[in-house]
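For this depiction, one protein chain was excluded, whereas all remaining protein chains were kept in their positions.
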Amino acid sequence: MEWQLMTDEQKDITGMIRNFLEKELAPIVPECEEKSEFPMEVFKKIGEIGLWGLDIPEEYGGPGFDLQTLSLIREEFGRVDCGFAVSFGAATVGFKQVLAGGNEQQKQAMAKRLLNGEISAMCITEPQSGSDVAGTKTKAVRSGDEYIINGTKTFITNGGLANVYIVVAVTNPDLGSRGLSCFIVERDAPGVSVGKEENKMGIRLSNTTDVVFQNVHVPVENRIGEEGDGFKIVMKALEKSRPICIAPLIGMAQRAIEIAAEYCRVRTPYGKPIGKLQGIQFKIADMEIQLQTARAIMMYAAKVADEGKPISCLGSISKTYVSEAAFTIIDEALQILGGYGYSKEYPIEKMLRDVRVYRIFEGTNEVQRQIIGKTVIGKC
Amino acid sequence: MKILVCVKQVPDTTEIRIDPETNTLIRSGVPSIVNPFDKNALEAALQLKDQYGAEVTVLSMGPAQAADALRECYAMGADHMVLVSDRAFGGADTLATSYTLAAAIRSLGEFDIIFCGKQAIDGDTAQVGPELAEHLGIAQVTYVAGIERKEDYLILKKEQEDCYEKIQVRMPVLLTAVKSLNEPRYPNVMKKMKANRMEVLTLTAKDLPELIPEKLGLKGSPTKVKKTFVPSVRKAGVMILGGDASGKVSELLDKLTEAKITL
Partner (left out) sequence: MRESKNVWVLIEVVRGKLKNVSLELLGQGRKMADALGEKLVAVIPGCEVQEFAQVAISCGADQVLVVDQVELKDYSTDGYAKVVCTLIEKYGPSVLLIGATNNGRDLGPRISCRMKTGLTADCTELAVDEETRLVRWTRPAFGGNLMATILCPDTRPQIGTVRPGVFKRPLADLEREGEIILEHVELGEEEIRTRILEVLAGEGDQGVNLEEAEIIVAGGRGVGSKENFHILRELADVLGAQVGASRAAVDSEWIPALHQVGQTGKTVGPRIYIACGISGAIQHLAGMSSSDVIIAINQDPEAPIFQVADYGIVGDLFEIVPELTKKIREKKAG
């Protein structure tokens, strides 16, 4: 069951996107999955139908969709392939960072680039620190009107596709998290190199690589905000994207339920369809209950964020609940399909491999629970 | 260049089902789409626009909701949308329809090319295009599978049953498009949002004073529908399942001989 509160415009937009993705992306997913390759030609075509820079606000030349509409749009991507959804969604991450702490000139420039089909990538994670942002080792040393950056970033979404990176680096090692800064670094700056592509369990259409910075010179104008703002900017940006970063999962989980339901109608052991068995009906019911609830919490969080209200706790709840519910839904769908669920000939096993990462990235669910718990308990 | 493309909003006839109880078409819930051949026509117009900088107008005759079809065309890249709509036009056969459309086109100005799809997938008559050309007094080339422009001439690749003809014609001309002409582009999501907010210019009978009432709608239609019925459905026949290839083929040939069907 789809979102019952869709406006006519949302129906129109999602209908057009579904039609496009079904024709242009769906047929090539198996091949790209096999090769673990992001289909650039689809990304280019997406630009032709006007969908680059989807989450850039109107004042910066973007479509200005609200988060609720963006969620419904991203569901459509997840319905076809979560890996593509991840890379496509992350392509505009650069603007979010710049919006969170940059100056007007940086915002205008970044928006323009992303609306024109350039891709950005967020470089936070390092080999020794993922959740522990304060443990960043990449250094940015001031030298005249430049910074010189050295370090290695790992598991970077769009590392190999990006035209521009947002890099978190230590500008003052004595201040812990308050000694971090954010920088805009060009892909073609000397000293920037892209490492091996990660051979991942799932979201294989998404491009994930190491990015290495060796004596990369970056002008002062490319620093976002002041020295020491880095942690704040990153957290602010992550917080904004968190409520709906799991939207593709809703699309994927809904499709899993549709596939399982179809199977219930056609699989007929013992002379009748398994859809007539209470046990199966209850499984499907629990899956649908979780789906509707997951979507509802996501859309609620989206609406709260759209209204500019504090979103930290709700965003974490949304991310945590949806990523876990989607896993359960898809796992059960696999169970219903039995042997066929386990086979690569059917789409479910891929969905299970895709959904698993969502409990890890965008802030692990353990970190989310810390945020939620601390918020509710308050100071103690 | 000024190009006008006629489009029709039609039910997606591949989605139509028969109600087994009443033996009538189930039309509710069938999505409305832009007639596929009209999209080929529009795509050709847009390619000429991309190449030569033409101005493309899309025109449709239908009820108010046909504006949706026009908006989709705008999202593909058309510059102007015009809807011709009035109760007086309802019930028209192809002659009355083409008469009305011709008047609307004349009111909009002169065009170098009038583009239509080969046929609408609901009516399936393929008549409105040529009739429109007749009303407008211009040349026509149907079954267009390729277009080249040479100044004020067009060189067209026309699809025949067993070959293609290369045809030269001077503009103005009416063309009807077949599927192999091109692959229509996707509508642009942003342009569709813009089109959704735009008013569609609507021409009613009052806006076209040259129209003679007796030539409109049912009154102006020399053909009358006496009745409609659902054709008898082909039923599944004999299935040959068992045995190896040789056995299956022998069985088929035996059955055909029995039924006196000669190969």
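Order of writing sets the labels: A and B. Residues in every chain begin at 1.
FYI, a residue touches a chain if its C-beta (ideal position, glycine included) is under 8 Å from a C-beta of that chain, and two chains touch if they have at least 3 such contacts.
Note that the structure is a prediction, hence the values are computed from the model and not measured.
Within the entire complex, contacts from the absent chain reach the displayed chains B.
If you put the missing chain back, the residues of subunit B touching it would be 11, 13-14, 16, 18, 25, 36-37, 93-95, 98, 121-131, 133-135, 139-143, 145, 155, 157-170, 173, 178-180, 221-231, 234-241, 244-246, 248-250, 252-253, 255-256, 261, 263.
Please note the rule applied: only the chains that are shown with their structure count from here on.
Note for the complex: subunit B touches subunit A at residues 185-193, 196. Residues 9, 12-13, 16-17, 19-20, 45, 48-51, 63 of subunit A are the ones that touch subunit B when the two sit in their complex.
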